[in-house]
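Let me give you the structure first, and then I'll get to my questions.
Incomplete set of chains, arranged as in the complex.
Think of it as A and B in the order they're written, each chain with its own count starting at 1.
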Amino acid sequence: MKMVVAYIRSEVFEPIRTELLELGFPSLSVTEVKGSGRQRGVTGRYRGAELTDYLRPKLKVECVVGEPDVQVIVDTFLKHARTGAVGDGKLFVMPVEEAYRVRTGESGAVVLQAHRDAAAAAAG
Amino acid sequence: MRRSWLARGSLLGIVAALVLPAVASADTLDAANNGVLPDSVAINSLWVIIAGCFVMFMQAGFAFLEIGFSRGKNAGTVIAKILTNFSIAAIMYWAIGFAFAFGNGKIIGDAGFFLRDYGDPQKAFAVMGLSDATIESKWFFQFVFCAVSLAIVWGTTLERIKFGVYVIYAVVFAGFIYPIASHWVFGGGWLQSNIGMQDFAGSTAVHMIGATGAFAVLLQLGARRGRYGPDGSPRAIPGHNMPLFGLGVLILWLGWFGFNPGSTLGALDGRFPEVILVTNLAAAAGVIGALTTSYVTTKNIDIGMAGNGAIGALVAITAPSGYVEAWAALPIGLIAGIIVPLGIAAIDKKIDDPVGALTAHGLCGVWGTIACGLFTAPKFAKYNAIGNPDGGLFYGGGFGQLIAQVVGLTIAFIFVFIMSYATFWAIKKTIGMRVSEEYEDAGLDISEHGMYGYPEQFIPKSEIA
């Protein structure tokens, strides 16, 4: 199992979510974060004094999937998140050793996503 | 060279003229000094000034209505705008606007520039001669009306317009467009005195005119980014703060208790409490009409519609408030309330009016103006001595008043639309009208004003001292 961690622009998230849902990956979590990278900060001014915010708002998306599904997740992110300008973000793949579904107590790769019914819901 | 010299010369001339003592103005001070100022002047002025203060406070009402309907990244700019506009309007309306609006003349007023050298104010501003309130109190009252009208213009332009546009149009609007149009409608001009158009407190003269400017600018400005999907279908851009929106509505409602009843320009005839009663009933009916309609059509108790229903009804009752009996306030307000959600939904389909100003001030202003043609009671038509003394259609006065109303508002609309469209066109061609996409995405607060209106919502704690 792997956690795909993506730092992306928040405006590209919706198409990613929709496509992942159609592909049978409805389950993910997002956090509003601030990022630093190549992208320039924004300099404000308050009563004459400057105030630079070197961090730009990004959306962090975490999606845990089975090893075989990693590539399709990565590809979906790359497909929609790219604008070509600095600040598009990064993806990281991190190992996950165990997973539990709280509702049922089940564990293992089976809990990660909900392929069939979710895809059906998206279609229906 | 030559030109700038000339300019400087005429500037000097104005300054010099201002510093010279005002001659031949009937002087309140002299009368007071000699103890011959009648009590009535004080009583009437008191009411006009206090009503004017309530109307002035409507600036806060408009500001918070707009702030509530904006996203958080564009909340601060509204404050800068409202202060700037109010200030420019004050100076322009003092310098020339009031003279154009309320001096005598069918087409344009001719006295009271810089509020001086007008001789006897009761004669120089004959249309307001019914009240002996001091001319300064009348000026103040009419100025805050102008400022309301200007504030309405910007309702359609939130979250994407360049700040400079406000500045330029405010000069033109408060100096020329509003004074001339309002002169025609309720400043003694031809629509009032020749056509017999009735507009007690400005459904047309203030609200519809403001909404017309709002329409003219919107056509050239376009929608906010993301407001319409790729397929052209409207998408929701919810305003960030309904409590502040509500504050705006409540302040506006209060302000209308100055707006309409203050248009009596005096207290001594005891009319103003009736006008308050009428105004309040209409607003109440408007809330109920708007909530019911929006609940029926969308199954939602829409907070914004409740507020806009009140505003729409208040706009609608503005023209008839001095012409109708209390019962008529209910249908007038109720229909305005029904217009609000339907109008907003229809307009939303095509053009992006973030606060619903085209509906609340435009459509409801039209409805209110027309309503005089239906509901004006003969006794009030006679008392005000404007329009058909037999009253509106429902009082057996026939279609005469109705036609006068339609003609009047059409002409006012055309005039203001052309003037405004041209002004905005010129602005667009020169300094431009709209901020860059990047600025729009970042929000006007940080891009045009250098700092967010809510810094802590946008800058992480680690970056703020």
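In this text, contacts are C-beta pairs under 8 Å (C-beta built on N, C-alpha and C of every residue); 3 or more make two chains touch, one makes a residue touch a chain.
None of the values given here were measured: they were computed from a predicted structure.
Chemist: Can you tell me how many copies of each labelled chain are present in the full complex, written as a formula?
Modeler: Formula for the entire complex, using the labels shown: A x3, B x3.
By definition in this document, only the chains that are shown with their structure count from here on.
Chemist: List the centre-to-centre spacing of chain A and chain B in whole Å, with centres computed as mean CA coordinates.
Modeler: From the centre of chain A to the centre of chain B is 48 Å.
Chemist: Spell out the part of chain A that touches chain B in their complex, as residue ranges.
Modeler: 34, 42, 44-46, 51-55, 57
Chemist: Could you list, by residue number, the parts of chain B that touch chain A in their complex?
Modeler: 442, 446, 450-452, 455, 458-460, 463-464
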